[in-house]
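The other protein chains are all here in position, but one chain of the complex has been omitted.
Letters A and B mark the chains as written, and numbering starts fresh at 1 in each.
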Amino acid sequence: MRKMNLVIVGGGPAGLAAAKAAYDCGERDILILEREAELGGILNQCIHNGFGLHTFKEELTGPEYAQRYIDQVVERGIEYRVNATVIDVSKDKVVTYVSAVDGLTQIQAKAIILACGCRERPRGGINIAGMRGAGVFSAGTAQKLVNIDGYMPGKECVILGSGDIGLIMARRMTFEGAKVKAVVELMPYSSGLNRNIVQCLNDFDIPLYFSHTVVDIKGKDRVTGVVVAPVDEKLAPIMDKAELIECDTLLLSVGLLPENELAKQGGVELSNVTGGAVVDENMMTNIDGVFECGNVLHVHDLVDFVSAESENAGKCAVAYINGLESCAEKIAINCTNGVRYCVPTQLNRDDNYQPLNFKMRVANVFKKVELAVFADGVKVFGKKRPVVAPGEMESINLTAEQVETLKKAQHIEITLIK
Amino acid sequence: MREMICINCPMGCRLTVDDSNLQDIKVTGNICPRGVIYAKNEITSPKRMVTGSVKVAGGNIAMVSVKTREAIPKHLIFDSLELLKDVVLQAPVHIGDVVIADVCGCGVDIIATKEITKA
Partner (left out) sequence: MKDIIIIGGGIIGCSIARELSRFSADILLLEKGNDVSVGTTKANSGIVHGGHDAYPNSKKAYYNVKGNAMFDQLSKELDFPFRRNGSMVLCFNEDLKCGLNDLLARGEQNGVKGLYIVDGDKAREMEPHLSKSVVAALVIPSGGIVSPYEMAVAYAENACTNGVEFRFLSEVTGLKKEDGIFTVTCADGYTEQAKVVVNAAGLFADEINNLICERKYQVQPRKGDYMLMDKSVGYLADHTLFQQPTKMGKGILVTPTTHGNILVGPTATDKLDKDDVNTTIEELGEAFAKALVSVPTLNKRTIITQFSGLRAHIPENDFVVEESEVEGFYNCLGIESPGLSAAPAIAVEVAGWVAEKLALKANANFVATRKAIPQFSHLSNIDRQKLIDQNPLYGNIVCRCEVVTEGEIVESIRRKPGAVDLDGVKRRTRAGMGRCQAGFCTPRIMEIIARELNLPLEEVTKRGGASQVVFGRTK
């Protein structure tokens, strides 16, 4: 069996950034395994602009952003395989992958970074009744068909869900000559960015219905229409106000789910909230030497944050390979009062007091709040925000001193002061 | 007074724009200076980035993604998209290759945003 220091599962933005950072920390024995035909991951189909303002201080399209990292990986001579699907990650860190070129290959890794992204919640996951004709796509599938393959998945669309992919696809379909009749959002707010509501919907007079949902899908062979109904405050459809919208296509943008089947096989403990692994500040999971970063860990809004998080994972994986011992005692971080989750989810009880970045999401829209971190009931950090929303990831930076306080505490809490 | 959302970056700043005097538009709510420029443009001559794709012959994939090098006047969006329909590039294509120069005479080029290798 081949032995390697670091195997990175996934050659999208997370895997590429992790590989680059690991190399720059001195590691040379790295292999990236990518299941698609090219590196870059989902960025390859995100041909719109809006990527890279943090990382590169300029606004790039998805393929351009990916290429920047691909170039860095190639320049460093980091080994990678494409069309190579990992089918198993064992508890003792044997990675099994399959490709037409290499056949079935097993590698004993010292460290593994899981960077395999997320998938879209399908129709079944939201229990929409109706017929099962062609024409119901997740927004990302439609995005691939249009942007990579160059085929039109529909002429008249309704989009369920106002997440960014749904909004972006509303504009994309419009650009390609389709009519987008409505974007329907279950919640009273969008989980997408405001700028995308402006430039993807408002610019083209596409109506956005908040607090509505699709309750029925018509059409035996191909979709002929969807029935849309408002929902009450318990999100239950008000059926006597339901209306038919004729269309041939329903695009679903109803959430992204970290793709953690491999992690589960490998015994990685997952969070019920994020669907990703429980990780410490080194991005290490409960399995020594197995790390997670990017959308497999938790779904991000901005690829720039994926890159930053993944570079950290790459760096920490190298430290582990070089003999950093894992810390036995973990301090859980409690999210309360409207904070849905934070990453990292726990801290090591050690004396490594480095500045630390927390990413978090809130559970609802709140105005005029303070994001605060408490150690044993004492406020260590506070950050005032005019408005926070579930669709926008919040970020807080703690100094080394603040981290020291936390690591010495018995009880850590991240909360919203309203 | 108008409310608008700056679309320059994912921050999406909520701008308040006093456009009572078009010679002296006042903008508040922006975090960076680009918000002021955005708001002024939005009132006088709104602009948008346009991204799309064109066919590519002989490449490893069938389509290559493209963008306007910078934002173009909003009213030219669909005219510029129309022009993309007839373009067929030959592989290889490099990021930054000009696909359509000076699109619709607005002074902005449409450029490729993806590397395409020969099949």
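Operating definition for what follows: a contact is a pair of C-beta atoms (placed from the backbone, for glycine too) under 8 Å apart; a residue touches a chain by one contact, two chains touch by 3 or more.
None of the values given here were measured: they were computed from a predicted structure.
The hidden chain makes contact, of the residues A:Glu120, A:Glu185, A:Glu281 or A:Glu394, with A:Glu120.
Of the candidate positions A:Glu27, A:Glu64 or A:Glu176, contact with the unshown chain belongs to A:Glu176. Within the full complex, the residue among A:Gln72, A:Thr85, A:Asn286 or A:Ser395 touching the omitted chain is A:Thr85. For the options A:Cys25, A:Leu53, A:Leu145 or A:Val198, the residue in contact with the chain missing from this view is A:Leu145. On the side of chain A, touch with the chain left out of the figure occurs at residues 35, 83, 85, 87, 96, 98-104, 106, 119-120, 122-125, 127, 129-135, 137-138, 140-141, 144-146, 148-155, 176-177, 215-216, 220-222, 237, 248, 261, 264. On the side of chain B, touch with the chain left out of the figure occurs at residues 53-55, 63, 84-85.
Criterion: only the chains that are shown with their structure count from here on.
Chain centres here are Cα averages; for chain A and chain B they lie 26 Å apart. Remark: chain A residues 37-38, 44, 47-50, 53, 59-64, 67, 146-150, 175-176, 193-195, 197-199, 203, 301-302 touch chain B in the complex. Taken together, the chain B residues at the contact with chain A in this complex read 4-10, 12, 14, 48-53, 55, 60-63, 65-67, 74, 77, 81, 95, 113-115.
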